[in-house]
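What you see is the complex with one protein chain gone and the rest in place.
On to chain A.
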Amino acid sequence: MNKNGQINRRDFLKIGTFATGGLLVAFTVPDKIPFAKPTATSEAALNAFLRIGTDNSIHITLSKVEMGQGIWTTLPMLIAEELDCDWSQLHVAHSPPGKAGDFLEPPVYKSTGGSETTIREFDRYRMAGAIARTMLVAAAAKRFGVRSEDCRTENSYVIAGNQRISYGDVATEAAKLPVPKVTLRDPKDWKYIGKSRKRLDAPEKINGKARYGFDSQFPGLLTALVSHPPIFGATVKTLDATQAKAIKGVRNVVQIPTGVAVLADHFWAAKQGRDALKIEWNLGENANLDTNMLTDTYRQLAKTEGLTIQKKGNVTSALAKSERSIDAEYSFPYLAHAPMEPLNCTVKIGKDSCEVWAGTQSPLLHQAEVAAFLGLKPEQVQFHTPCIGGSFGRRGSFSSDWVMEAVHIAKASGKFIKLVWTREDDIKGGYYRPIYVHNAQIGIGADGFPTAWQHRIVGQSLFVNTPLADVIAPKGIDYSSVTTGAPYSKSIPDYSFELHTTSVGVPVLPWRSVGSTHTVFVVETLIDELAFLAKTDPVVYRRAFFKNSPRHLAALNLAAEKSAWSKPLPKGQFRGIAVCEAMGSYVAQAVELSVENQAIRVHRVVCAIDCGLAVNPDGVRAQMESGIVFGLTAALYGEITIQNGVVQQSNFHDYPMLRMNDTPIIDVHIVPSTGKMGGAGEPGTAPIAPALANAIFAATGKRFRQLPIPAFW
């Protein structure tokens, strides 16, 4: 796209046909990740396409992956909006493996994440649909002997007067025409965009037919389980695999950099084999790691000045002069992503080739990594992306950790293998949302509003030493650590926002809604506290800050209205609210709960989101519900602790999830908006924990400055 927002057609698409006929519109979906080792071919590669078969079928190959967030349906809606195709004839697939740069076999696509798929692809997918339609019409017009302007399109047919012809019948001819100039449809004519549409992937997800990576089955395939070190960074000192190898079905035991792999005919034998391994470990430098001690260290650090993120006035002297103040310290634990489908990866290494099956957010990154390790060209690594059973950031691993683990096993054993992680491997395996500590000092003016605010954050960086470091963490400041942490700073005269970045031997990764998981909690509970001290309703109090932020205000007001904020709740019920911007969307949530004998019962959550245009409104609602349950789970239960270097949790019994009986009624409302499009996958997670904590305060008078909310107090 150029500076004026116009798409340069030559930059982004190619037209072609197949030996069997049909029309192919292939388009590039560039990615902002500046890869450390880009290949000439992969950068110019075409990685999404629309194909119209001679049988009138419509095939859409996605540039991004479906992990539950709904783009399997939303992206085709964008094409269908311009193409006038028969929705029932749509076939959707993840980008297939192929030789990079090969026109007819697009290579793997790049990362999916940041809640930005629909935002980034909104124009490109519509363009692809519009160009295909224009070419099909031109081909049909020629056949009819009329002008293109005299044709209309409907349900995969071109129609002129009494003549009609299917897209499939003219697809091959259309492919020979020059690429036309097109104008995208006026929003008032939209038939798909803005109207709820059922998910295209739902039917195969309710009958067991959907094939996830975990379901990979091939003749001769062995299942591999890895005994991982009990402590991050520990290595094998001695290994005795005698008993493991004696187990029926166990075929091989190999040592790899991340532990010891047991290869067997099936999971059960591999599991028994792994249990029978005798390993002594060199514990390494993380043997004394303790999350309580680590958090204490962070607390001390938070009392010292950090790197400046934002600064104005003189906050130190302003705080000293304040008559009333808040001095608050917050802490947040490590969190596992725990997608329902545990990590897995199937690898077949051949002569000068490698085939990989893995549900992942970043196939291209892994492809490059696998190729470099095996001494292959990226195009010699075929990457298949099956259905993905959730990710929430875990499958966005920048180090390709589990994929490389599988490749190491395949290489060391010479076998065709499927690596699977058990739930225990997943919970204990690291790549967590980091621990963060915040320290905030606020001076309060006579009018009840903050006059000075010093806010310090301590935590590990998610993005240093990753391919995104230059974009998100330039000069050692990781902006994901502080994102959405200063929405109220404009009206505060003396303000300082600082960051300490730590280095700890626990691998970390972005976790749904990333920095907003902690920054929004701190800011929104502090604002609630300020409102309380000012004896002002928290909605009214916030409105004063959002005079120049209409989208915050719209979300806040809609949530207040739909939750009947000003009307009393039934006896024994209390409410709290929070609002934030995250991933370009504005979300407010009001929580209604009761607390009996320190047991919290959330009855209802009312959510309002301004995401600009909601392409598939029911999809946006589903993502808000999903984000709320995800955020509530973390707020009530989520905590990974480490003692003597060992992760203390292992499975859902000690790393619990919200369940049906805990789940409140969730009402989602979408703000009618012409604002810039924002994301949907992650923003719903951000405000739920502070809204919950604010409601708990209303119910009990207790301010919790840590997550999860303690089970007893």
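Odds and ends about this structure:
Keep this in mind: contacts are C-beta pairs under 8 Å (C-beta built on N, C-alpha and C of every residue); 3 or more make two chains touch, one makes a residue touch a chain; residues count from 1.
The rule is short, and it goes like this: contacts and distances are computed from a predicted model.
The complex includes a chain that is not drawn, and of the options "(2Fe-2S)-binding protein", "Cation:proton antiporter subunit C", "Sulfate transport system permease protein CysW" or "Cytochrome P460" the UniProt name matching it is "(2Fe-2S)-binding protein". Among A:114, A:168, A:306 or A:342, only A:342 touches the chain that is left out of the view.
In the complete complex, the hidden chain is touched by one of A:22, A:53 or A:70, namely A:70. Interface note for the absent chain: among A:123, A:355, A:561 or A:618, the touching residue is A:618. Of the candidate positions A:59, A:164, A:205 or A:562, contact with the unshown chain belongs to A:205. Mapped onto chain A, the interface with the missing chain covers residues 67-70, 198-199, 201-212, 214-215, 217, 223, 248, 266-268, 272, 338-342, 387-392, 420, 422-424, 618, 622, 625-630, 633, 651-653, 657-661, 663, 665-666.
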